[in-house]
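Shown here: the complex without one of its protein chains, the others still in place.
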Amino acid sequence: MRKEAVVADNLTKVFITKERKGLFKRSSKKKIVAVDHVSFEVRRGEIFGLLGPNGAGKTTTIKILSTLLLPDEGEAWVNGYHVVKEADRVRATIGVSLYSDRGFYWKLTGRENLRYFAYLHHIPPREAERKINELLELVGLKEHADKLVEEYSTGMKSKLNFARALLNDPETLFLDEPTIGLDPASARTIREVIKRLSREDKTIFLTTHNMEEAYFLCDRIAIINRGKIVAIGTPRELKEKIRDKNIVEIEAVNLTDSVVEKIKGLEGVEYVSVTLSDPASFKGTMRVTFNGTFDECLPDLLKVLVESNVRLLYVKPSEPSLEDVFIALTGVSFYEEHTKGSEK
Amino acid sequence: MPVRQEISLSTKIREIALELYAAAYNGIRTYFRYPMWIISDLITSPLWLLLFIIPMLLFLPPEKWSDPTTYQYFYWGMIFLDVISMALWSFGSAIRWEQQTGTLEYLYLTNASRLVLFATRMCSRLISFTMSALYLALLMTVMFGAQIKVADPLLLLLSLFLSLFTALGFGAIYAALVLKLKQVGPLNNILQFVLIGVSGIFFPVDRLPLELKVLAYLSPFTYCVDLVRAAAMKTTTIMPLWHELALIVLLAVLMNFIGIKILGYIEATVKKTGKLGVY
Partner (left out) sequence: MRNILRALRNNLLVVYAVYVKEMKIWLRYPSWIFVFITLPYTLTGLFYGVGYAIAGGKAFDNFAQNTGVRDPLLYYLLGSMILLVAMIIMEDMGASIRSEQMRGTFELHYLSPANKLLLWTSYVLPHGTISFIVMAIALTPPLLWEAKSLDILSALWTIVLLLIGMLPLYGIGLITASLTIRFKEPWSIVNIIKAFISVCSGFLYPLTILPEWLQVVSKTIPTSYLIDLLRDVLLFNKKIMLEDFRLSALILTSLFYLALGFGVYLRWENYARKTGDLSKY
C-alpha cells in the first residue's frame, strides 16, 4: 500500500471566461490557468496545508482531488484510487468540507441534514444515529441539533459542515478554509479536532489563507500562488529557505509610499512589506528583508527613515514569517495578491 | 494499491433502498414543513381546473356541458398530465433547488445514484398527486355533476406507473439541461403545451386531422394516455392491449437509457468546465 494518501502529478486546470463589454457588444474569451502543472504528495496521517491568497487555485485543487472537477492535464490519486477513473472509490474514502454559507436544507434541522447525508453515504440508520450524536457533540452543536438550519448562524453552519465531512469516517479529509467565519473559541475547537483526527491517523488536507493557522496546525505546507506551487516543506523548512536573509521589523508613523520606495532602493534590501494599521497617519508595521548583516544595513535604513521624518515606535530584528517566505519566493506581498485575487 | 472489494448484489440493493429512503425522508419532511403549499394546492386546484376547462367547453353547446363523458376525458387527462409533469419536471426542478440551496456539490460527493438523488421531489409530488386526484374527483362531482369511475383499477395503476416511467426518461433529459444551463427558462411550458396538444391527452387522437395524427402516433405519451383511458373508461385502444403495453415498456426503457446517458455526459461536462456548483 502506498505511504501517500494524496498524490498529485502535473495537475492542470484551465477555465475559459467571457469578458462582456456591453449589452450588444461581442464578448471576448479569456483563459485563466487556475492550477498550473501542480505536483505534490501528502503522507498518511499528516496535516497538509495548501496556503495561498485568494484566487491562487486552492479550491480548484481541492475540487479536483475530491472528484468535483475534472483536470485538463495530469493525474491524481487519493487513498490509492485515481480521481477520474476510480472516482466512486475516492468518494467513498474521503470527507469534504467546502467553504460556503449555503449547502444545507433550510427546512431540515441540523440532525436531519446529517441523517440525510449519512444515508446517502450508505450508513445504516442505527449506526448513523450513533455517529451523528458523536459528531454533534464533537463540534459543539448538540443543543442546536434539532433547530432548523435556517435559524443557524454562519459559525454554526460551518461546524455542521465540518461534522458532515466526518460522517463516513473518511481516511482523508479535505477542508476548504475550515475556520473561516468562526469566532476565536470555535476556531480553536476545530483546530483541536483537526489535531486529534491527525493523531488517529487520518490525513488532513486543508486550504487556508491564514498564515498563523497554517504555521501552527500543519505538518507540511505547500505555498501556492497563481496556480503554481512555489514551495513545499514543513514550516521550519520553508523559513530555512530565507535563512541567509535578515529581517528587521519597524513600527512607525508616516510610512508613506515615497519612504518605502527609498528603502527599496537601498543596497542590500531585497523586499519591503508594509501593513498600515492607520492609513490616515501612515502608521503601521514595515518588514525589511536584506541580505547583508544588521551592522551593514541598519545604519543606512535608519538614516533614510530619520531624514524622511518618520516617527519610529520600535525597531527590532525578527524571525522570518511565512509572509516573508512568500515574498521571497514570489516577489510580491501575500496581502497584495490576496486583494487582487478577491478582485478577480 | 488498496484491496478492491466487489460489492454483492444484496449490498447493492440495500444501498439503493437506503438512498431511496433518504430521498423520501428529505422530500416528505420538507414538504410538510411548508404547509401553505398544501393549502394553496387545495384552494387553487378548482380554480385552475375552471380556467383550463371552461375555454374548451365554449366549443360545445351549453346543453352538452353536463355530459359526463366529456368530464371523464378531462379528469383522466388532468390525472395523466399530473403524472407526466411529476416525472418531466421533478428532476429538473430538484436540480435547480439543489443549486439554489448550495447542496448540489455535496450530493455529487456521495456515490448515491443520481436518479435516486433527485427523487426527493418525486416523493412529495406523489403525496400531493394522490391528494389532488381524490380532490379533483370530488370537485368534478360538486362543480359539474360528473361521477368519476374506474373500470379496471389494476390496469389503471399499471398504466399510470408505465406513464411515469416513460416520462422519467424525458425528465432525465430535462434535468441534464438544467444541470448545464441552470436557467432552462419557460421553454418547458411550451414543451408541455405541445405535448398536451399532440398526444391527445384530453381527447382521442382519431379526431385529429391526418397530419397531426401522424405526429401523435410518434409521441409515446399518446399510447400512455390511451392505456390510462382504456383502464379508467373502458375505451378502445389504438392497438391491441398487449401490443400497446409492450410498446410502452419498450419506449420507456429506451427513453430512460437515453436520458441516463445524457445526464451522465452532462455531469462530466459540467465537472470539466467547473460549473457544477454554480447557481
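We call the chains A and B, going by the order they appear; numbering starts again at 1 in every chain.
One rule holds for everything that comes next: a residue touches a chain if its C-beta (ideal position, glycine included) is under 8 Å from a C-beta of that chain, and two chains touch if they have at least 3 such contacts.
Bear in mind the structure is a predicted one, so any value in this text is a computation, not a measurement.
Visitor: Given that one chain is not shown, which residue among B:54, B:157 or B:268 touches it?
Guide: In the complete complex, the chain left out is touched by residue B:54.
Visitor: Check the options B:73, B:89, B:106 or B:223 and report the residue that touches the missing chain.
Guide: Here the residue in touch with the unshown chain is B:73.
Visitor: Among B:39, B:138, B:254 or B:268, which residue is in touch with the absent chain?
Guide: Of the candidates B:39, B:138, B:254 or B:268, B:39 is in touch with the missing chain.
Visitor: So which bits of subunit B touch the chain we can't see?
Guide: Interface residues of subunit B facing the absent chain: 34, 36-37, 39-40, 43-44, 47-48, 50-51, 54-56, 58-62, 70, 73, 100, 183, 185-187, 189-190, 193-194, 196-197, 200, 202-204, 207-208, 212, 279.
Simple rule for what comes next: only the chains that are shown with their structure count from here on.
Visitor: At what distance in angstrom does the C-alpha mean of subunit B lie from that of subunit A?
Guide: Computed from C-alpha means, the inter-chain centre distance equals 46 Å.
Visitor: Touching residues of subunit A toward subunit B in the complex: what are they?
Guide: 1-2, 13, 15-16, 34, 60, 63, 66-70, 72, 79-81, 88-89, 91-92, 94, 96, 98, 100-108, 112, 115-117, 119-122, 124, 148, 164
Visitor: Flag every residue of subunit B that touches subunit A in the complex, lowest number first.
Guide: 1-2, 4, 14-15, 18-19, 21-22, 25-26, 29-30, 33-34, 101-103, 105-112, 117, 268, 271-274, 276-277
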